[in-house]
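With one protein chain removed, the remaining protein chains of the complex are shown where they sit.
Let's look at chain A:
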């Protein structure tokens, strides 16, 4: 990812760990201004593309958890690239440093940008201070996916879990996110202990 004069771009080059060399005839992608992100695509196109991706990933994985990991990986790819764009557009490149604000940013702003609506609920787990739950009744990616019986616990919302994980990780809240069937779909966000410790120390300071 490159940032130049406040312009951001993503390339496969950084993904493939390749040196970027001189750009093509059309000038570099970095020389273009960032679009306002108002483009919208028909949901059918996305649903079918997503279904093909799952089919492909399914053919290349042996177990359900393999497949979930693959979907999580796709999501992380998307999330890590979206974060900067959304932060730049919506918040003038001010990042959240407080945990709760960050989670609200994910639940609200990120979701609105992706799915045109907010996620349904954000809860803190009662028995584990490091655990937060983000609940979505009907994740858009599960709309047309029917899970075969032998893959009972597969949840394609792992893709979205990957997006959340990448966004939080890149904002310096290291965590693991997983998608579960509970109350629709629940994303369990398990923060590393030091994140919560840091948060508590912050609260102490401001008291």
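One rule holds for everything that comes next: contacts are C-beta pairs under 8 Å (C-beta built on N, C-alpha and C of every residue); 3 or more make two chains touch, one makes a residue touch a chain; residues count from 1.
Here, contacts and distances are computed from a predicted model.
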UniProt protein name of the chain not shown, from "Probable electron transfer flavoprotein subunit alpha", "Sorting nexin-3", "3-methyl-2-oxobutanoate dehydrogenase (2-methylpropanoyl-transferring)" or "Trafficking protein particle complex subunit": "Trafficking protein particle complex subunit"
Option touching the unshown chain, where A:64, A:85 or A:175 are the choices: A:85
Contacting the left-out chain in the complete assembly, out of A:44, A:63 or A:126: A:44
Where the missing chain touches chain A, by residue: 9-13, 15-16, 18, 20-24, 26, 28-29, 35, 37, 39-46, 48-50, 52-53, 55-57, 60, 70, 73-75, 77-78, 81-82, 85, 113-116, 140, 143
